[in-house]
Structure formats: C-alpha cells, structure tokens
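Omission of a single protein chain aside, the complex is shown with its protein chains in their original locations.
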C-alpha cells in the first residue's frame, strides 16, 4: 500500500499545480471518516433576464455529485488520507471520488486505476493524457469530464485557449503532427472502435509513438469512454471550482 | 439608414454589457477606413511540457481572422462608424466582422441581418437567443460561435456555468420547461431538419411560445447553422479576448 | 435604395428567364399593399386509386405558405414594387417571400442578403450557385428549396436531367472536376462542418477556385443550411408552379 | 408459363397507363433476339453557362444502362415477347431489364419476382406499392428507382406533386393515417432494420393493415432495398423518358 | 421445371454438405401437402439464475417461424418435393421457406431467385457468396441471416472462427486481398449505397474481379439487404439447429 500512497501524493501534487485554489467552495466535508455534503445556496433556474454581470457571484453548482442516492461508506484510512490531501491541496475533493465513495473497494480500485493511468510513468506527457481525456469527452459530450479535464489541459499547458479548443473541436487547435495523430486516433477509437485497424496503429508509429505509447493512448481513450458513461448515467456534476481554474 | 445606425448602437451597447473589457488585445486597427492587422506574439504549438500557470499570459490567438486571403475593402462610412463603436465599447472588432469586410455589401447585409435577429424586438429574450446560438453551435462543434456566443450567454445570464453547460451538452443545464423545449427544438432542427413536423411546433406552443416566437427560434437556429458553416469553411478564429469574458 | 431596386430587377429578370410562366396559378394577390391568399381547389388526400392521368390537372398546392399563423404586414413601397415585379415576370410571388412578409425589416434584409448572394457578382455562375443550393437541400431533404431551386437548375442549365440528378444524388450527375469538387465541399460542409479543414480548401484551390470563390461557395452552403431549416421549421410550401417549370 | 405471360401483359398494360409516350427516344432496339444499343447525341458536361431554355431539347441520357460491360445474352422467346410489349406500350424497354439481360435465368426470375410483387394481388393498391418504392429509394438516394418509380407515383396518383414530395421527403406529403403509417414503417425498416419490433407491426395493424398486408409492405421495402443497391453498385441509368412522364 | 428441380437438388445437396444433422429437431412436418408446426418444449424467459450447464439441453426455439399469422398454403408438387428434400438431407426445412409458404407463387420465385444467386454458376465461390451474406447481415444486425448463413460459412470454410469473425466484425478476419475488397464493397454498399461510385468498382477490378463478378457481388449484397429486412419486419426465427452446426 506504501506505493499506492506515494502515487496518490504525486497525483494530488500534480493536480494541485502551482496555483491551488485556496478557499474555493467546499461541497463536501469529512466528519468521522464520512463525507458530509456542505450546504450551498440554491442555483436559480435561468429566468431569461440578464443578471448584471457585476453582482454575479460564481455560484457553486448546488446539485449533489450524482443523481443516484447512494449512502457514503466509511472511508478507509487510506481513502480518508487521500481525501484530506485533495482538500488540502486542491481545496476540494473531486466529485468523481465522492461518487465512488459509497463503496471502498470500488473507490480504491478506481483511484489506483486512475493514478496509474494518468500520473504514472508513460511516454506520453501528463498534458497529452489530459488532451486525450478532453478530446474523447468532447466526442461523448460529457459535462463532468470536459469540465474537470478541460481545466487540467489549461493548467498543464499554461495555454487556456488550448483547453477551450479541445473541448469544442480539437481540429481547430494548432497541434504538432504527433499530437494531431494522437487525437485523431483517440476520436476514431471513440466514435467507431470497430473500424480501427493496423493502418491506424501504423499512423501512430510514423508519428513517433512506440508500442507502449500506443497502449497508453488506447488505455486513456478506453478509460474516458468508461468514465464518460458512468458520468452520463449518473448525472455526475463537476465541482464548480473547475470552471474558473487557469483561465 | 438612421434606423440601422440606431440598431447598431443598441447592438454594440448590448454586446458591451456593463463590463467592457478595456485594454484587451486589439487584433485589428482601422487606418484610413481600412483594417490593419495588429502584430501579436506567435502562439507556440503545444510542447507537452506544462508551462507554469503563473507566467502564462492570455496569449492572443495570432492566427488571421480567417484562412482565406481576402483583401479588406475600404470601409463605408457607416461601417467605419460601426467598427469604431465596437472598438470603443467592446475593446475589439469581432472577427466575424473582420471576415466579411472584404466586401461592403456583404458586410452591411450581414450586420443588418444579425442585428435584427439577435438584438431586435422579439418574444425571446436576448439571453434565449444566445442560448439557441450556443446549442446549435455545440451540435455543429463550431469553435468561433461557441467562443463568442458562449461568452454572451455567460454575460447575459450572469451565470458562467450556464454558458459552459450549453457549450458542452445543453441537456445538463437546469433549464425551465420553456427553455428546454426551445433548445430541444433547436437541436433537432439542426441535426435532422427533415424530421421536424407539426408535433414539434405543437410542443413549442404548449411550452408557451407564440407563432412569432416559433419563427424567431427557427430563424436563430437557421442563422447559426449558416454562420457555423461559414466559420468552419473559412477556419474563422474568435478574438482571444472572448475566452476570459464573464468567467 | 436605388441600388437595391436595381438588384431586385436583375434578380427578377434572371429568375424569370426566357420562359416566364404566364398565367400560372397565383396563390397570393396584393391588395392595398397587403398579401391576400387566393382560393385554390383543395388537394385531396391520396386515395390509392389511380386517377386517370388525362384528367389530372396540375392542382395548386392549397396549403398556406407556412404552418405558422403570422399576419402579413403592410408592404413597404420597395417591397410592394418587388412583389409586383415577381408577379409580372414570374407569374407568382415565391412563397419564401410571402413567408417573410409578416415583418418588413426581416423581408428586406432577407431579400438583400439573397440577391447579393445568388445574383450578385461572383466567380461562380448563377447555375453553379443554384447547383450548390440543390445539393445542400438534398442533403437536408428540404422540400421547399429542392422544388424552387431544382427548377432553377433545370432552367439555367437547359438540362432538366441535371436538376433531377442533383435533387436525388449529385454523385450521379456527370460533372466536370471543378463542379464535382464544389459539390463535394458543399455536402461535406453541410453534413459534418466540424470536419472541414485546410485540405478541403486546398482541394477547391486545386480545382481552380480562388479565395473569393471559396468564400462564395461557403456562403451559399451556409445560406441554404439556414433556409432549409427555416423552411423545415415552418413547413414552408413551394409554389405549385415550380414543379412544371423547365421540364 | 401462361400465367407468367398474363402477368407480364398486366404489368406492361399497367405501366403504360393511358398515356403511352409514343415516339419517345428508344435507347435499345431488339435485333435477332439481341438488344442493340441505339445511338444518342452525347450529353454535354455542364458548362456553367445557362443554355437558353427554349432551345433545350430533352436530351436522352446517352450513358449505357449500367457501368459494367456485360454482353447481352440472346433473349428467350418469353423475354423477347416481353421486351416487345414494353416497346409497344411504353415506347421503351426499362433499363433495369436491359441490365439483367446478360443472363436469361436472372432476367426471368427478376421479372417474375417483380411482377408478382408490384402487380400481383395484394391488399395494397399499386399506387401504395409505388409510394413505398419511392420512399425507400429516397432514403437510399437511388437515382434509378427515384426516377422510374417517381414517375409511376405521378402516373398512378394523377398527382404530380405527390410524386415529387415522396422523392424529396415523404413527411411533407399530405398522407392519410394509413399511408403515413405505411411509409413510416418502410423508412424505419430501411434505415434501421435491427430496431423493427412487435410495436412497429402493431402500429400497422392499428392503421388497418392485415397480416398479409404487413408481409406485402415488408416485401416491397425489401425488394427496393435490393434494387437500390444493385442500381447503385452498377450505376444504373434510368431511361430519360421517365423524367417527363406525368408531370 | 426440370431445370428448377435440378437446381433444387444441387442446392439441397450443397446445403447439406457432408455432415447432415440427422435427427435434429424438426419444427415443421408436412402432412397432405401442408406444413404442420411440431410441438417443442417452451423456452423459458431468462431468469438470471445460471442453469447448470450440464443439464442444459439445446432447446429448440419454440417461437413460430415469423410473427405474422399467415395460413400456410397447399404446397405445389414441386415445392412439396423441395421441402421433402430439405427434410431428408438437412433434417429440417429452413424457416425462411416456411415463412414464404403462405403463397406458392411467392415461394417459388423466392426459391428460384435464391438458388440461382447462391448456388448457380458464378466467378464467386459458394463460400464467398456466404461470406457476403454474413457481412451484410452483420451490418444490418439480422438474427435470422446471421444464424443461417453464419453456419454456412463455418461449413463451407471448415473454419468455425471465420464464421464467428464475419458475424462479429469482418475486419478482424484474416482475409486475402480479394476477399477483403469484396467485403469492404459489400459493407459500403449496404451502409451507404448512395456513395458507391466508379472508384469502388475499380477497386474490385484491381482485386481481380471481372465485370460479371462485380454484378454477382452486388446481387448478393442486394439480396441480403432484402432478406434482412423481410426477416426483421416479420421477426423471422432461424431453426435452432443452425446454432450447433459446424462448430
């Protein structure tokens, strides 16, 4: 478990970046190893009347993390520590973790899977993995993942426009050949997996990717095709704080 | 023409809102009735190395307004005045106007068409028209329109999340029944116009829309199906300043 | 306004061609600057019994121009003159104009926009612009535009088969390389605007199109993606007379 | 064979209607039991210059019946008689028959299959079967079948507009409930056969169709999904004369 | 009729192969020239409880051949003989024949059409025709045809994996260039017939197919696009015995 703890640390550190959003609205707090949803002012349905931009606070999205009523389980010590670190460094616990927290076995395997994939060793930079996450989530129009990972692309790249472009249509981003080939593969594998063949892998190889890189691209594409669907199926809501990050 | 001038004023005023982005990067300046592109530092292709968020300035997108090499024409006095107002109030001339400025007849009819549609009298609020613009542009994955009109939704609604949600997937936004019916119609008309029939109009009527409202919804949907395609065909680039507006 | 009047003349003249359909059924007449729908014998629902071809008159389509109940506005003098010219030269006022006539500002901007686009100066012939109109409308299965602009292709080309082919599937028409590239671009831009990129523009350039031509192709594609949707949303009905023109 | 001959007679008679197009261009003639293609003036590729409508003759489409070079076989006596009847009554031999005439076994089974289906006993009128043929062919954008069977709908119904509407988008035709249910089923079965289930059959039953009628609808839908593909695969060209029929 | 009888013999022989499934469950028997459905134990709806694999018999699918209630007609002598041969050699009468047996004219033309196409002379081997049948049926997700013709591919090829692969996704099968080109054409013609053009035929020619071969490929593709739809429309059920054949 030592190793897992270490990769958790790395993950939290990486996600926090150099600009931790201190004091951001906390939608959940942890009491006695249990998540307790924090109160937030209700978000009015749109009325059609333009509110004066000045007085418009960044309202927290007051909806629960997911639309399924699942009782949070007692956090294991490892998960309690992990959540505390998220809180300390990011200022919040990402709602995807809150969503999985009804079952510790599921939460722990999810965290291990995610951290190995997105933060572990790879020929792909962390930014590239996030770019894939966003391109896949754009194809699937996943609100949760576009919000959380769009913020990560803005943060890792230091280029807010790049994040917006991949959210909207990755083809308009000024990508180098390597990254364009990578995202073309990611979107084809998402939209029509049945049509991916050797010539698609060859195109990645010609763009400089190794066999292992191709695995990693595929694994990230696969992972977000999973997460996009869990998020859509449960109406998972991103923490409101993501919206303002790294603009 | 007096009336046109007036509607231009209204348009500029409305677009400017209460928060004009003074001092924003100006990508074009007007000299002797001609648009002159301003220099901007080149935007690096992504390198995969996370730049420190701190030092990341909002780089202007240094690409030209469109990918077609069309010589700007001499602005007519009316258009020169209109561009000046944009500059004064918004801090920039929207690139869609720069794009049309190779031909004054086209620019003037476009401006008249747009201002009547989006800023003229209607049973739809200006916010609602912008919501339609964004929902249509999301279906068509149009970078220019999602950026410019996504900013308008954030601004008019005073609800930055609402803008993001309609960019990503309007179904996740907490809309009232009227607005949900409106966007359902807009997206169906965009995706499969051949399938729109009397029962679709009836659904709008039941949601409280008048005959004229239905025309206006249809006209805005139509307009952005046009603009999305002109933007895609010409690789139209939104002014970088939109990205930061009303976050 | 003088210029506008002139382009209206040109438009009417061009549309009328050398074979004005005199005496065609008039579905609307103008009284005191207002459109008055003319009576027409009701069109029976199909009964399944073959009517003897001999006695089958060309029944006017007795449905109103659109399915929305919008009171016609008083025609401005310019529009009254324009409608009169349509009547004199075409033998009828196209229903799309009838549809917009509930609001003079909308009608005038629509007419100006349309005439500049379809009848103004361009590197594309009028036939080519009509071919684009029909190819786009075929993709969108738009009854109004296929009927009205299918007739225009038959008329301008003097080749009735060409009109039919583009209505049904433009790929079967024997087009030269320039026109094939033009329609391929038009249909791709219609069906998947998000996928249009520099290589698509390059293909047009290689086929001999200038930068301005590419704008014009894109603008016509955009316009009919708009009109197709306004027509679908309002159940716009083409004047019955189009069906027989230039067969 | 007597029965077959009889149904052939019926077919030819029905197809000929009351208005046989005498003197229409004959693209094939029969010499010694063999089809001999007739010369026809070449059809110019479109030039973009509007030809004067007046002088525009109805040019025969000078392309061969199909794009595959298949030597016509010697017509069997039954087929020779059938072709002669087509020639006598329709003024031409439909190109689909010319296409199959490279092999007498295939031609004879095709003719038998077709005549039983489209002209044999059924609870569906001949017009209804042709309406299905056109709705299916519109979904598949089949030039040959839209042309030949669009003419048949115009002829059988005595309502030229109905033919045009089903070619373009059957949803705009003013169909009674029975025929609307029939074409909805036909188009769903064409576009997504995997999704047709008991509730679709139930909808037909509620619209008044018997079990046998449902078989017949399905069989016609199936047949044109076959013919559309044979036509597309071979670039089958409709006889030019269809275009003018029953307008 | 002599010839027909002969081709029937060939068909039955070919279908029977070297491994006739003697003693297989007979779902219909023939009494006095009429089909009589045989009793079969009802198939339980799935309960979610894994049944012990040991005791699981191969239950016949007890559903009727099709979901339409059509009274079987009296078999003509030719058809009675044909059904008897099926019974003798295959051990069962394929349900597609049972389905058509409500009308002898339809049954006879179907049998003639099918036997000419799938068992007659051709440059395509019988296996290749079955491969096309399965690839088309996979695109259309047709349970009947995938089951019956998937068994035929397993049988003719002696390679059970090949049958499974074409049922699931023909792209994973290790095909030679000729067969890959053939199935690519078949699936494109099935999915988007409107897009098939000369370059598609050229690709087949380059892969070694003659003009006649291209006709035959197209005809088989067409035929199964028909049969898939008749099967879907009628909920046609494959004889349960196919499932076990040639595994």
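Annotations for the structure displayed:
We just call them A, B, C, D and E in the order they show up, numbering each chain from 1.
By our rule, a residue touches a chain if its C-beta (ideal position, glycine included) is under 8 Å from a C-beta of that chain, and two chains touch if they have at least 3 such contacts.
Being a predicted model, the structure only gives us computed values, none of them experimental.
Note on the chain not shown: across the whole complex it touches A, B, D, E.
Considering the whole complex, the residue from E:83, E:113, E:156 or E:215 that touches the absent chain is E:156. Which of A:96, A:221 or A:240 touches the hidden chain is settled by the complete complex: it is A:221.
Where chain E meets the missing chain, the touching residues are 17-19, 43, 45-56, 58-59, 61, 63, 125-128, 131, 138, 141-143, 146-147, 155-162, 164-165, 167-169, 172-176, 179, 235, 240, 243-244, 246-247. Listed for chain B, the residues touching the missing chain in the whole complex are 169, 171.
The omitted chain makes contact with chain A at the following residues, 67-70, 102, 105-106, 109-110, 112-113, 116, 120, 140-142, 185, 189-190, 193-194, 196-198, 200-201, 211-212, 214-215, 217-219, 221-223, 225-230, 232-235.
Quick note on the criterion: only the chains that are shown with their structure count from here on.
Traced through touching neighbours, the fewest hops from chain A to chain D number 2. The equivalent interface to A-B, defined as the listed pair sharing over half of its contact pairs by residue number with it, is C-D out of B-D, C-D or C-E. Averaged Cα coordinates give chain A a centre that lies 48 Å from the centre of chain C. Centroid to centroid, with C-alpha atoms defining each point, chain D and chain E lie 27 Å apart.
Looking at chain E, one finds that residues 194, 197 touch two or more other chains.
If the chains shown are joined wherever they touch, the resulting network has some other arrangement, not a path, ring, star or complete graph. Here, these are the chain pairs in contact: A-B, A-C, A-E, B-C, B-D, C-D, C-E, D-E.
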